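In what follows, a structure is listed as structure tokens, so that the remarks can point back to it.
With one protein chain removed, the remaining protein chains of the complex are shown where they sit.
Letters A and B mark the chains as written, and numbering starts fresh at 1 in each.
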Amino acid sequence: MSRETSTIQRRKERLDRGIKVRTEGLYALTSWREMFYLLVPRTLLIFGLLLSPFFLEMYWQRVLCQAGIYALLALGFDFLAEYVGLVCLGGAFFIGSGAYLSGLLNAKLGWAPFFTIPIATVAGAVISTLVLLPCLRLRGIYFAIISFMFPLLTVYIIIALNIFGGTEGITALATFPNIWVDQYLILGGVIIALFALRRLVTEDIGLILRSIKDNDQAVKASGISITSYKTKAVFIAALLGCFGGAYLSHLYGWVGISQFALDYSILPIAATVMGGMGTLVGPVIGAFILTPLSEALRGFGQMRVVVYCLILIGFIVYKPEGLMNVLQRKYHQFEHWEEV
Amino acid sequence: MGEGIFLQVKGITKSFGGVMAVKDMSFEIARGEILGVIGPNGSGKTTLVNLITGFVKPDSGEVFFKHKKITGLPPHKIADLGVTRTFQIMRPYHSLPAFKNLIVPLNSPRIRRTRGGKLGDKDGVAIDILEEIGFERDAYVPYKIASSLPLGYLKRLELARCLALKPEVVICDEIFSGLSMSEISTMVPLIEKLQMEGMTIMMIEHRLRELFRLVNRVMVMNFGEKLAEGVPEEVMENKEVREAYLGTEAALC
Partner (left out) sequence: MNILIYGTVNSIIFALVAVGFTLVYGVSRLPNFAHGALYVLVGFLTWSMVNDFKLFYPFAILISLGISSLLGALIYRLVLIRLRGLPTSEIIASFAVGLIILEGLRLQGIGGFKGFIGPFYVLPSFIDAKIKIAGVLIDAQRLIVMLGGLAVVVSIWLFTHHTKTGLSLRAIAQDEQAAMMLGIDSDRAAIISLSIGSALAGLAAVIILPLGNVTAEAGYRILINALAVCIIGGLGSWAGAVLASFVLGFAMIISTALFGSVWESVVLVGAIILILIFKPSGLLGKQKELEERV
């Protein structure tokens, strides 16, 4: 007995607008319309970020600065995880080393932020890379474990040995002249880092890194030392984090063990997963969404960690592609329902 | 040609847990020679390749390349010296065009050195290499996405990845397997051409008929040990070899 099914089977039909595909490497733009179509999201993002300070109150301007730091970390995490295959659970280590270095330089030597930030960025990245170097030779989860342990262990050591100001931290550091410098410094950093990384991953080095993630045996057989490339990648990610840290120390005029706090390790990861791993833009957007959210929850103590962990798990299990990938698909393809 | 030993393996042994994958193997390859290696499945051929190219560390024994000991060096150093290999299980970079797959070897220190630091138009070089190995440029094959290529091209791509490194020794691990007769017959001249250009080649193969057309010498492996070595006709006369192959691939030859 066959019963008539009244429900009409429907499926989603997707049609590519054909812009993305043609632009991949060939740049065959045929009309101003297509050009416009490609430029709009980029311009929106850049101007959105650059103009946002004008629409925010003092308090949220501060949050914006925080979000910028998280965005840098998220960028670094995404770059390492998706393009090199290294899961870094210790973004806080980058922040911490950048922050302590610039703090020490400022407090002990009296150097101005204008000098301490670049120096701390580079020196902090060198230190972080050196510390992580031994586990770069190993495959699998070693990197995740070690990068998870180091920030926490560093806190234990700072407390136990009572160095660098112990639990008190280093206070009375120089701050930036005004809130506009605060904001544009970090926003500029984020935008430069974003577009530089996007460029980097399509260059040869990005290609080699992705090949290492995909098939490291073939890369070794091609006469390339994978450790040296991984080292470079970690250094790049560390640069972003250490810049964030150095900036942070002068933002609040204070350095302390809370700069090694888990927030700096976990929020960027949540932002990346939420924004869409591998898109680089996604993590930045994720950070600018999650940071205000977590700030709104600050009154509830540990609530914010719980919330962004829940968001993280929700996305990773149910929507692993993340926001940005969905948006990109919607943007580049027409979708409509079709009856079958 | 043939003067002296180019690649020498001395008493190399490797066991995985209880399995003796390679047992006390010794042999030599002369410059410009093609050595065939045959043996039933699981006889340790791939492990031998891994041992020579540094992907697996031997329990004992040594490998010399141009009288320089290369055992213990990491794989990329060995490749850097000019000993490259293909992989039995190919994993090309699927989402990229075929020629972009060669960007990795073209960025290697070995290539940098030979070009005096200037790399020039890498894409162009990559496409030239691919064209030479049978990717028809007129049909835009080098520009096709790797995942859309048929197996025959993927095997060539794997070989091209080695050749992009301008190697001195190429070790091919079953580059004919899974290919049709016609595909193989287009690859055989390629290998012959490589030999004419002075390349030293070690070929691991199950397709004996095609292999014997190419090689100067063959070596037979069974249970990790060398069973016989010599010119193809002699070796196949060998009683032990016939026994080892009986029932498995007796139909061939």
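Descriptive notes on the structure:
Everything below uses one rule, namely that a residue touches a chain if its C-beta (ideal position, glycine included) is under 8 Å from a C-beta of that chain, and two chains touch if they have at least 3 such contacts.
Everything quoted here is computed from the prediction, not taken from an experiment.
Contact with the chain not shown here comes from a single listed residue; of A:157, A:192, A:296 or A:326, that residue is A:157. Considering the whole complex, the residue from A:35, A:112 or A:149 that touches the absent chain is A:149.
Interface residues of subunit A with the unshown chain, by the touch rule above, are 81, 85, 87, 89, 134-135, 137-142, 144-146, 148-150, 152-153, 156-157, 160-162, 217, 262, 266, 269-270, 273, 277, 300-303, 305-306, 309-310, 312-313, 316-317, 320.
Here is the rule we use: only the chains that are shown with their structure count from here on.
Separation between the centroids of subunit A and subunit B, computed from CA atoms only, is 42 Å. Only residues 53, 55, 74-77, 79-80, 84-85, 87, 91, 93, 96, 100, 103-105, 107-111, 122, 161-162, 164-165 of subunit B touch subunit A when the two sit together in their complex. By the touch rule above, subunit A contacts subunit B in their complex via residues 204-205, 207-208, 210-211, 214-215, 217-226.
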